[in-house]
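The structure is given below, and queries will be raised subsequently.
All protein chains but one are shown in place.
Presenting subunit A:
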Amino acid sequence: MITVENLTKTYGQYRAVDDVSFVCRPGQVTGFLGPNGAGKSTTMRIIAGLTPADSGSATIGGVRYHDIPNPGTQVGVLLDASAQHAGRTGREILAIGAQTMGLSSSRVDEMLELVALTPSESKRRLRDYSLGMRQRLGIAHALLGDPKILILDEPANGLDPAGIHWMRSLLRTYADRGGTVLLSSHLLHEVQIIADELIVIGQGRIVAEGSKDELLAGAGTLVKAVDEQRLAAVLSGAGIAATPAANGGLQADADPAAVGRVVAGTDVVLTELRPADGAGLEEMFLQLTSDTQRENTTIQGASA
């Protein structure tokens, strides 16, 4: 259980984390989603005791990270898979971690096997690893001490689609055994695949949170018809607001049954009728991303 309460961190004028509160529960994979620079990494570093917060608190199982004895055996942390000595081999990196935590060296081999790094790959230096291999090594490092809680910053970054699905099943199994997982991503589709619970953050603030199903359920119905102008007229006649959807058809502000009932009595020929898929979340996320980008552009333009 990770509990974050009213966390705030500012750098000069810039509020990197702004009154952030959330909870990650055991048995769930919680996805921390936000555009680059939204405050995900800062929040995670604060949880791991690496960055001091200005105000608020972050605890794990009710304890501050700093007060956890031999924390590697209780909380697995991966903040940056490339933050390892480039000249050490993958195996040596794990061996150092295992020695620090007081684990037997056989644990190193178990973890290498778990993340599918071959013996010959494990003897290569980190500078010769692809980002995907570094992520696998980082996951292995986080899992070395058999912790009950995992904190992973952008672990799927650099993984290919097969790697992302591999991570999904790894973390799913881990959570099913009662583990708690907090992982961040700046890609909606990654989080959609891996996480159960979502926390969406933008410009340091939490803008949405809930189960993936809730958030992806989105608003309304996607409906397509042979004559969409006629469909729009029928819907507005029945008091249902509808707007053109991105990929054709209409996005109606009602559930599919209500839309179907209205149309059934008319001569409109439907070609598609289904719940709108995650449009709410996707649009919100796009909005967040473009807001951030537009703001950056403005600042650059102003200072130029």
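Going forward, contacts are C-beta pairs under 8 Å (C-beta built on N, C-alpha and C of every residue); 3 or more make two chains touch, one makes a residue touch a chain; residues count from 1.
One rule holds for everything that comes next: contacts and distances are computed from a predicted model.
Visitor: Choose one: "Peptidoglycan-associated lipoprotein", "ABC transporter permease", "Ion-translocating oxidoreductase complex subunit E" or "Dimethyl sulfoxide reductase anchor subunit". The correct choice is the protein name in UniProt for the chain not shown.
Guide: Hidden chain identified via UniProt as "ABC transporter permease".
Visitor: From the listed residues A:V20, A:A48 or A:L171, report the one that touches the chain absent from this view.
Guide: A:A48
Visitor: Among the options A:S21, A:T73, A:T266 or A:T289, which residue touches the chain absent from this view?
Guide: Residue touching the chain left out of view: A:T73.
Visitor: Quickly run down the residues of subunit A that touch the omitted chain.
Guide: Against the left-out chain, subunit A lists 1, 25-28, 41, 45, 48-52, 60-63, 65-75, 77, 79-80, 82-88, 92, 96-97, 99-102, 141, 148-149, 178, 180.
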